[in-house]
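Just below is one structure, and these are the notes that go with it.
Of the protein chains in this complex, all but one are displayed in their positions.
Chains: A and B, in written order; residue numbering restarts at 1 for each.
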Amino acid sequence: MKTKMKTNRWKLLAAFVILTLVVPLAAACVPTQEPEVIKETVVVTEKETVEVTKVVKEEVEVVVTPTAPPAPEGPSGSVRFLIAENFWADWDPYQHTAQSQGRIEGQIFDYLVDFPDTAAPPVPMLATEWKPIDDRTWEFKLREGVKFHDGSTFDAEDVKASIELASGATDKPSLTAGDWIKTTVEIVDSYTVRLVSEKPFAALLAQLQDTIIVSAEDLANNAEAIKSQPNGTGPFRLVENEVDRKVMEANLDYWQGPPQIKTLIWEFVQDPDTRLAALMAGQADAIDRVPPQHLRVISGSETLKLISVTGIESVNLFVKPGRLPLWDENPAFREAVVRSIDREGLVTGLVQGASAVATSFLPTRTLYHQDGDPAYTKDIEAAKALLAEAGVPDGGPEFELWVASGFLPRADEVGAAIAASMQEAGLKPKIVTTDLGAMIDDIFSEDGTGAMYHISWSSNGDPTPHARVYSASFAWYFGDEELQRLIDLVATTIDPAAREEATHDLQDLLWKQLWHVPLYNSDFSIAHSAKLVGLEVRPNFKTLFYQASITE
Amino acid sequence: MTDLATAGISPEAVAASAPARTHILRQLLKRRTFVIGAAGLTIIVLIALAAPFLAPHDPMTQDLGKGLAPPFWAKGGSLDHPLGTDTLGRDVASRLMYGARNSLVIALFAVLIASVLGLVAGLSAGFSRGWWDPLLMRFGDVQLAFPFILLAIAILGVISDRSAVHLILVLGIPTWILYARVVRSRVLAERDKDYVLGAKSIGASRMRQMWRYILPSVWSAVLVIAMLDFGFVILLEATLSFLGFGLTPPTPSWGSILAEGKRNMIISPWLAVLPGLAIMLTVLAINMTADGAADVLDPKLKISVFRRTPLKKPANATWTDLEGRAAASTRSQPVATKDEMGPPTLLEVSDLSVEFPLPDKVVKAVRHVSFDVHRGRTLGIVGESGSGKSVSAFSIIQLIEPPGRVTSGEVLFEGRDLTRISNYDMAQLRGIKIGMIFQNPASSLNPVLSIGSQMVETIRLHLKVSPAEARDIGSQALLNVGIGNPQAILSRYPFQLSGGMNQRVMIAMAMLTRPDLLIADEPSSALDVTTQAVVLERLREITREHQTSLILITHDIALVAEFADEILVMYAGQVCEVGPVRSVIDDARHPYTRALLQSVPRAEIESGKRLQAIPGEPPDPAELPPGCPFADRCVSVMGICRQVNPSQVRVRPHHDVACHLWSSDKDEEKV
Partner (left out) sequence: MLRYSLRRTAQMVVVVFGVVTLVFFILRLASGDPARMMNPPGQQEEIIQLTREKIGTDRPLMVQYWDYLLGLPQGDLGKSFHGGHPVLGELLKVFPNTAMLAVATILFSSTVAILLGIGAALRANGAFDRLVLVYVSVALATPSFWLAIVLVLIFSVHFDWLPAIDMEGPKSFVLPVLTLAVMLTPVLIRTVRQSFLETLSEDHIRAARARGIPEHRVILVHGLKVAALPLVTLIGLQLGMILAGSYVVEFIFNWPGIGKLTLDAVAGRDFPMVQGGVLVAALAFVIVNFVVDLAYAALDPRIRMSAK
């Protein structure tokens, strides 16, 4: 077909093609209202604010780094924090055990006391003073002039309602009760209370840092409403409550003074690459749980900052009693397994960051932590000798080592590395990689086939909540009565010296028996844009935005 | 393609013409896409099979110190690990090779399961006469509506130790529906055939008959679908691995390597890019193989992306430059206008040849055909299907579709050579000076437009009138062809009218512009006998009325005897005999013409003679014998007939014959 037809058809075709290409391109070029990205920061002298113009790659950039305290115009800016864990729960107080929920509650609620350093004594928060009355009773003086978000005043009634509900001392059961020894509250006056526990509760103060204080009025009359509309005394109030996204706004009447951020958004984004891409593209200001493979990229970037701490989290291979009889009965076998693993290699080669080899079954930053002896460093020859001593020079039976892909950082690779390492000693592990749900199912199923599970357990820094996981209430208990006795002792010994000794004894026992395979303490890394300052990241996974501010 | 069909060649025949398997292989090898695809696939399979020998390292050996080393061409890479290492220091190249095995094997078995399931399901559904068929199809609908990924995740996510078997089952089972549908429709189509419907029950022999027809069509469809499914399953396995539900580590599969690469994409992008490339190339190779094979194995599936490529491509659309004849034409007279009574010879066709080049052969549809059409007269072209009569007619108005093309000759219409003019100029003539009506009236009209809109379109093309005026003109035209209620007809659609009606509509449309020449290609063949007569009568009246020349193409010599002024008899693309109708009918010289006359009952010719069919079949237009094409069926065949193709000889006034019987007996006046 020639000439005229050709011209007509091609013209038409060209027109359509241009339309299809131009329209989306035009849309893409429409400028959005995103703020300009500051590409370089310039260190400025202390006293003055300086405007520096730098020509970089044909772009002229104006850089201002104020060092004077921010002008008191009120909270400004919006911070978007992408978290790594589902928001499992609703806002019903004490009815969940979700870490993500606990972390966000810390923005909206306050606690009686706070532990900025888990190894040091606590500092006042909603309580101003406290003293022990006897070994089961503590007396607290409460702060005056604190208001809840709805305007009502905070007083002793609220403390009573909160503590009793949290510790399981009321009719309504709470999921947090497992961490408590039942405690009732006596009101001495409007701002003085006494907490009376059934038994001496050594971890009480530590527990208080995780127990939000809610309004007695709400618990009595608004029980349904507060499941979706929390009412706390904290620096932020909740304004939007979606499944994956929570939006908070500054509480201008906060008793410590309003925060510097106006809008705080927490959003669940499952995929770490997506989180990082968002941060790098300027669509997020902070991201949670940076995996090891991203650490290098972030620390190499000039616009991003990394905060890495060693988390109060033990990552072990937890062994389910009864699944591998040889393990249950034979300490030499257990030690052989532990000795076959290169824990140092895992930490430096795989998990990286601020992670550290476990030297005890309590994480390093736990109160009264003690390094275990021997160190059980990798020693294949010793492992083989132990296997021979255990009566299984050929390595013993095949057993399943379960790893939840994507749950803990580099879980797949850690599992593979451990298995390969064990195989060097002649052991016969079979790696099973699956997702978290399937792993949990297998743990509790009667037909479960797994022997070892790559799991973590975290706590707030006090030995009792951590040691609980090895106790009879949990699935990992091998029936040793001495262990339970020591755990109970640590829980109820108030005298610090005596408690420390008991805690050491506990660690000694665990370390010697090796009922589980200790691996490492996790790295906890948060990355944020350089524009965000003042973010507080703690080893017990609390992420606090109260002191934070964001520059535009 | 309809032109091939007109030339007597069905696409199926072209594609599956060979009875032997080897011929299929040869056909496959002729297709470039198949060759490239199959070659690529073979290389990949060989690498996978030879992995234990080719792989530089053990795919499981870890070296935690050398994690995430880059490929050898990047900084920090070495030839020791040519494609780099993964997080555990395992060699990527080796893992890719071993991964190929796993991925390919899983896909292969998944496809096998799916095809077997689909085959069984489709057959059972097709043969069932009760509730099973609808139930199965509804189940298939449910399955289609269910997001497959969720199903896979739900099942795989629960299995803690995912082995190849699990993946094969999960990937293979859901795709059964693809095969089942096609198989079922083939079975149903066969069941609808007369020989099955006629029987009261399907006895054993009829079953066997059905199988004979169903089996080949089914197996080829299944094979092609399986090939495409294969690539699809590989992609699916990669996606599942990406989401974390593939083979459990440390077993390598491309999907799991990609998933791991994705986790480290920002710092070591090659770890994701390389398996992605491997997947892409493999699936590409598979798809190319499938496409090339689909053409050969099962053209009815019409899945082929790459169409058959002709051996020689024409330079522009339809016409090639004629060697040595470009400047030869001396007949460049001005085109006569309609009002002048131009020269009596309206159309002169000289030495026209048309051929269709196909990938494996060349079909010579028309060979050195010459004829004239005089003003106001009717030329009847007679021949059996495949004789080239329709192709000749189409070529007059440039309606031959590529790859067909004119290779010699000229077509002079009112002095202009129609083979040389541009398409634009041709379009000026078509529908205005030269009209054409076709064999199958219903399919010659646009099925989704009403009669009225099609007529109005044609009218307004040539006349500046409003739509309302055009409708009036159209009504009038319909009345002229004997349609009594034109208004009603205008608003109908072609499928609502009878064949005879449609044909009359076509005639009306063709005659709207009072063309000088009307070509009627088998105008009545698709009609019943009584309608035939009516339509042809109408045709004759109209052409007489407007002094329109008519080329009447038909296989029915009796028809031509009654309606034509001149007859042209064609066989195997050649002219056998041409001349005035009475001369040819009463004194037929060519053995073929005689045989035709003897095989058809007609009133004109003496009755009482016995009908005789012509034994044998026309030669394959792609493989024509050197001599006279009719030689094998000719009762008067001589030795020379098989060696030399006879040229035309004049035997009576205006009456020529191409036959050796007459070339030495009479005065040779070569035409």
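Observations, loosely collected:
One rule holds in what follows: a residue touches a chain if its C-beta (ideal position, glycine included) is under 8 Å from a C-beta of that chain, and two chains touch if they have at least 3 such contacts.
Treat the numbers as computed from the prediction; the structure is a model and nothing was measured.
Across the entire complex, the residue among A:188, A:252 or A:281 in touch with the chain not shown is A:281.
Residue-wise, the contact with the chain that is not shown comes from B:457, picked out of B:63, B:133, B:360 or B:457.
The omitted chain makes contact with just one of the residues B:56, B:269 or B:344: B:269. Within the full complex, the residue among B:177, B:221, B:481 or B:510 touching the omitted chain is B:510. Contacts to the hidden chain, counted on subunit B, fall at residues 1-2, 138-139, 141-142, 144-151, 153-155, 157-158, 231, 235, 238-239, 242-243, 258, 262, 265-266, 269, 272-273, 276, 279-284, 287-288, 291, 302-303, 305-307, 309-310, 313, 394, 397, 399, 401, 423, 427-432, 435-438, 440, 443-450, 457-458, 461-462, 493, 495-496, 506, 509-510, 513.
What subunit A contributes to its contact with the hidden chain is residues 1, 5, 8-9, 12-13, 16-17, 20, 24, 27-28, 30, 32, 37, 86-91, 95-99, 173, 175, 178, 227-228, 242-244, 268-271, 273-274, 277-278, 280-284, 318, 435-441, 443-445, 453, 455, 457, 469, 473-476.
Note that only the chains that are shown with their structure count from here on.
Residues 1-5, 272-273, 276, 291, 293-294, 296-297, 342, 345, 349-350, 400, 402, 405-406, 410, 412-413, 415-417, 419-420, 430-435, 437-439, 441-442, 449-450 of subunit A touch subunit B in their complex.
On the subunit B side of its complex with subunit A, the touching residues are 60, 62, 64-65, 67, 87-88, 157-162, 244-245, 248-250, 260, 262-268, 316-317, 422-424.
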